[in-house]
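Note that one protein chain of the assembly has been removed; the remaining protein chains are unaltered in position.
Coming up: chain A.
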Amino acid sequence: MKVLVPVKRVVDYNVKIRVRADGSGVELANVKMSMNPFDEIAVEEALRLKEAGTATEIVIVSIGPAQAAETIRTGLAMGGDRGVLVKTDGPTEPLAVAKILAKIVEEEKPGLVILGKQAIDDDCNQTGQMLAALLGWPQGTFASKVSPEGDGLTVTREVDGGLQTVALKLPAIVTTDLRLNEPRYASLPNIMKAKKKPLDEKSAADLGVDVAPRLQVLKTVEPAKRQAGAKVGSVAELVDKLKSEAGVI
């Protein structure tokens, strides 16, 4: 079974982002970029399926600027077999990403697509569900466990009240939650090897997908700043303040 893993290039999760004062967006110049953390988990899960003999080939796909090729190389260095870069200018919304991915799925015919549950820049949490809809496939979102069973897949999902297990027919879509696995680091020799792995380039236009945004971003601002309060010297003082000053107990 071929497994497709879409990976997004995002601002590294350790970076404290800066919002431009004129409301035009988040400062992205000279900011460290990395693979979306949930997508690292998706790549790792695909690798484990390959090591277990379930997956035969892992194709890493990214939609974005030319530099997204680096993100694909990271996935290849972890152990992916080949990459596909679909170049777009400017940010591409989840609906457009899902449409592009649906075209790639038509070409590649994978048995499983593993995505992150959420990109940590737009925090949308949509793309996997949208891709499942466009393909008419089942979806196992927010997965903390994935087990192939017969000709299907059993997925344990992190839900508000605890955990839920569902059985999906294949082909299927899975989106990863944080506890699915601990992604491996790429070793230096594997980083070198990844440079020689095949990486196809296409454009959204080649695929005939309209990527025009449906949402207009009118402005981007910093959230209201919270005033840091004061330190208290003792537990007794804390309780007194909570009672008389804050009035919350």
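Definition applied: a residue touches a chain if its C-beta (ideal position, glycine included) is under 8 Å from a C-beta of that chain, and two chains touch if they have at least 3 such contacts; residues count from 1.
Everything below uses one rule, namely that contacts and distances are computed from a predicted model.
Visitor: Report the protein name recorded by UniProt for the chain absent from the figure; options are "C-type cytochrome biogenesis protein CcsB", "succinate dehydrogenase", "Cell division protein FtsX" or "Electron transfer flavoprotein subunit alpha".
Guide: According to UniProt, the chain not displayed is called "Electron transfer flavoprotein subunit alpha".
Visitor: Which listed residue, A:A52, A:C124, A:M192 or A:A205, touches the chain dropped from view?
Guide: Final answer for the missing-chain contact: A:C124.
Visitor: So one chain is hidden, and I want to know which residue out of A:Q67, A:Q164 or A:S187 touches that hidden chain in the complete assembly.
Guide: A:Q164
Visitor: Identify the residues of chain A touching the omitted chain, counting contacts across the whole complex.
Guide: Looking at chain A, the ones touching the missing chain are residues 11, 13, 16-17, 19, 26, 93-95, 98, 117-118, 120-134, 136-142, 144, 154, 157-169, 177-179, 213-223, 226, 228-232, 234-236, 238-239, 241-243, 246, 248-249.
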